[in-house]
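What you see is the complex with one protein chain gone and the rest in place.
Lettered A and B in written order, each chain numbered from 1.
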Amino acid sequence: MSETRTRGEALPILVLSTTALLAAAFLPMLHVAPNRLLAGVPTSPHTAWLFAAWGVAIVCGAVRFRGHGVVVASIAWLAVAGLPWLAGMSADTILDGAARTTRVQLASGFWVTWLAAALLLLDRLRGTRVVVQAGAWGAALAVVVALTVTGAFDGLALVREWQAQRAPFAQAVVVHVRLAAITLVLAVLTGGPLGWWVWRRRRADGIVVGLLAFLQTVPSLALFALLIGPFAWLARAWPTLGALGFGGTGAAPAVFALWLYALLPVVRYTVAGLGAVPEDARDAARGLGMSRLQVLWRVQLPLGWPVLLAGLRIVAVQTIGLAVVAALIGAGGLGRFVFLGIGQGAIDMVLLGTLGIIVLALTVDLAFQVVLALTERRA
Amino acid sequence: MIEFEHVGKRFGERVVIEDLSLRIDDGEFFVLVGPSGSGKSTLLRTVNRLAHVDSGIVRVDGRDVSSVEREALRRGIGYAIQSVGLFPHRTVAENIATVPRLLAWSDADVRARVAELIDLLRLDEPGIADRYPHTLSGGQQQRVGVARALAARPRIVLMDEPFGALDPVTRESLQTRLKAIQRDTGTTILFVTHDMDEAFRLGDRVAVMLDGGLAQVGRPLDLLHRPVDDRVRDFVGGTHARLRELAVRTVGGSMRVGDRADGEPVDAADSLQDALASMLAQRRDRLPVRERGAIVGAIVLGDLVAREP
Partner (left out) sequence: MRGVDASLRGLGRAPFAGRLAPTLRIVVPLTVLVVLLLVLPHSGDWFHAWLPELSHPLYTRTSFAALTLTHVWLVAAATAASVILGLGLGILATRPSGRSLLPTVRAVAVIGQTFPPVAVLAIAVPLLGFGSAPILLALVLYGVLPVLGQSVAGLEQVPASTLHAADGMGYGRWRRLWEVELPLAAGPIMAGVRLSAIVSVGTATIGSAVGATTLGSPIIEGLIGNNPAYVVQGALLVGALALSVDGLLGAVERRFQRVR
């Protein structure tokens, strides 16, 4: 029994290191393409180093000598911070003397290895103090940022793509964030009161929630597409709306659809948040002479706040993801990069948009987590 | 027969059982009693290998349990716990049939046995066999739990505070039922509790377990009259021990044969506690004693206080 337990504890090390090793062995680290649009030839420089590092990590997981955890954590950290650097260096070497249009793209081997390393670092840092965790990740981030600034990654196709499209990319980020923010604000302003009403009436089983759940099932592309007609008609019927940029395509139907998708989780979390206060606590508050509004404001909101915030976090991440599809009906945002890239067959452009979306989603997620942690500490 | 030989067990640094030896005979109702954390539940679980021993040997019917295949061992030993642990997705009948099914009994045998147990444990509400556990009361759930433990007619049954979460009335009725079943079937029962009254009511022999070791093993009256040390004396109840004694001894053993008394008679098989309660209720200091329908003597208040066994 106890034997399996200790063997089991090394399982994440073994699984993740083996994944990284296999990725390094069988998947290409880089693709070298003659230009931005053509497919690349796979290459894998520096495999010996990667093999050695992951080999050591696997041995550590298997033997588990004293202090093996630190060794594995160090390897993981070095991989997280060092793999991009290694890729950048290789790119420079390959590009040296090659044609100007040559592109060196990060390939599947890189992504899988890097992800495995990041997960391994996450696993190894679990249970350590917050300062250590923040320090390790902060340091890795600092290394990557410093390398970016000094131009270590300039040879990589992704960075070249970004340099070429810096202005439209920044604009796409702004549009994307704006779409999500407007949706979120609208959803909270409408979903909050709606949730309160549902909670008051104990109408979790009502038509409103049912209808919202029903809407959630409709694929996003279909909903976006179906809104084009009605919105175009609205714009024709009321030219003032059309003059404001309200039309069949663009931001208006996109925000409307995103708002519909966001409503259900907002309503649900509002109900859950309001329900977080036990009934007798509310009774007691009423008994002390608080009005219903005061109970809501002074008792229910402060106590239900973490639940509401957790809900908002999910809605925000969901909305950022869904807003990608909105690009198909002309709402812009980072989805535009993805779909334009797909259309042109320019994989770097797709990747740039995708990375932007993921980083955006993770940043928002992290921001909500921090706020949540701060709120909970206070409470 | 269950034998513990120099059994030791530790969780990390903490010693839970220390060099413990004990023999439980066939057909015995043996109660392990002790405060929480004394290691009694762990000791019980070493028998069906839900806990493994670090040192020493546990034998069931002469065989070292660690040499028996774990699942086979467990299927041969009944097991009931305080939280019952009924399978929520199975009906009462299916729950009771668990071990017979694991042992691949025939359908007819299983059905017959389930019906028998439902009757034996007085689960006589109509249609109860096809109901799901969450529709039952706590007492009914535990009756099903006990029935499930007895289902495959195991020669040994382990019970870990099975009645701990029940209200006093339900608990007492289940205790009576269990004791009767045990007497009729001759099953060996190892029973763990922290409730001294329960221990004395049920146990043929009782072991007081303190800090991972057996402080004293003996018949209930031995423990009451001759505690080996102050710890046992305190645990069995200090000055309240005498009150407990009344619950253990019967009217038959203390009555004055042939004497006469007025009032509502008590039964010779009743406990002295019952007799005392009856005296208080009737405001009398002596009552007639009845045995098999006839008055055979009297029980006197003074004798409850004065008589030594």
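Definition applied: contacts are C-beta pairs under 8 Å (C-beta built on N, C-alpha and C of every residue); 3 or more make two chains touch, one makes a residue touch a chain.
Note that the structure is predicted; figures quoted are calculated from it, not measured.
Engineer: For the chain not shown, which residue from A:Ala81, A:Ala172, A:Leu274 or A:Val338 touches it across the whole complex?
Structural biologist: Hidden-chain contact among the options goes to A:Val338.
Engineer: Tell me, which residues in chain B touch the chain that this view leaves out?
Structural biologist: Its contact residues with the unshown chain are 48, 50, 70-76, 79, 81, 83-89, 98-99, 102, 134, 145, 148, 158.
Engineer: What chain A residues would touch the chain not displayed?
Structural biologist: These residues touch the chain not displayed: 1, 4-5, 7-12, 15-16, 31, 39, 107-108, 111, 119, 122-123, 126, 204-205, 207, 209-210, 212-214, 216-223, 225-226, 228-229, 261, 264-265, 268-269, 271-272, 311, 314, 317-318, 320-322, 324-325, 328-329, 335, 338-339, 341-342, 347, 350-351, 353-354, 357-358, 361-362, 365.
One rule holds for everything that comes next: only the chains that are shown with their structure count from here on.
Engineer: Return the distance between the CA-based centres of chain A and chain B, expressed in whole Å.
Structural biologist: Measuring from centre to centre gives 59 Å for this pair.
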